[in-house]
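Removed: one protein chain of the complex. Kept in place: all other protein chains.
Our next item is subunit A:
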């Protein structure tokens, strides 16, 4: 039963046709030098350990990377902090840009960074009005708790002033602020939110998760991209950082255990689309991980008394899985049916 439709829908459309490649949104990382752009990319997408980033070189080249797994499909472009991304011939890039990240080093004086940011946002807005602007107030691990919020507040207001001077108040509606650090899970959390805005099917996915939660008495569930530990959707209840961290750790544990005890002779990891794990906590809670496809996993947390009816959860999970597969089939059909109109819409993703 688990292999239902897998062949048919080609593992959630991992391979992309050319039309989609052109439509693949770009996430642009900007920020002054040494603000942590490379560190963020490496930690989130290349599994670098935070301390290793101390030995990162300064980035001289405009660096482009592709991030790809079932729902997530975009390019990251990092600009060297010393260059303005608008100097070179980058207009096309901004037309395809889904999110413009500006990373601010919160441990440093950020007046200059704030000025530059306002300028970049205004310029990008002229090229493409659909860009989502994201401010990462970064390296907050070094700051005391109360000053984090102060910083956030101060930056928000300065930005507002700067932009309204230029008559661009409305940009402010699309700017989000995140407090991040590579030394904890906040960077994954923040990136998850950025990525979610690029996923067209997000409302449907959220709805599916809500239904699953209700019918299975689950407290919280996340749909994870396993490799990057970005969650591409969650139910509509608010996200608590601690819960998210717990789920991330759960994925780590599962991957590690499968790597140590389950590796097959041919060297492939035992961690695959049929993986399944559960962990019981002292707090009378249970963590459950179910793999949906090569890249996607459903991780949910529920009270242990609700976990007694395993059969029900299993059943609901299968329904949920079918639902997800349907979402993908629709997308696939749309892509193959009208590939050209799709590519001509480059620039609007939502």
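Here, contacts are C-beta pairs under 8 Å (C-beta built on N, C-alpha and C of every residue); 3 or more make two chains touch, one makes a residue touch a chain; residues count from 1.
Throughout what follows, contacts and distances are computed from a predicted model.
Novice: Could you check which of "NEDD8-activating enzyme E1 catalytic subunit", "Folliculin", "Ras-related protein Rab-20" or "small monomeric GTPase" matches the UniProt name for the chain that's left out?
Specialist: Hidden chain identified via UniProt as "Folliculin".
Novice: Touching the hidden chain in the complete assembly: which of A:52, A:150 or A:252 does that?
Specialist: A:52
Novice: Which listed residue, A:60, A:242 or A:260, touches the chain dropped from view?
Specialist: Of the candidates A:60, A:242 or A:260, A:60 is in touch with the missing chain.
Novice: Just one of A:82, A:129, A:214 or A:237 touches the chain that is missing; which is it?
Specialist: Going through A:82, A:129, A:214 or A:237 one by one, A:82 is the residue touching the chain not shown.
Novice: Since one chain isn't shown, list which residues of subunit A touch it in the complete complex.
Specialist: 33-34, 46, 48, 50-52, 54-58, 60-62, 80, 82-83, 88, 141-142, 183
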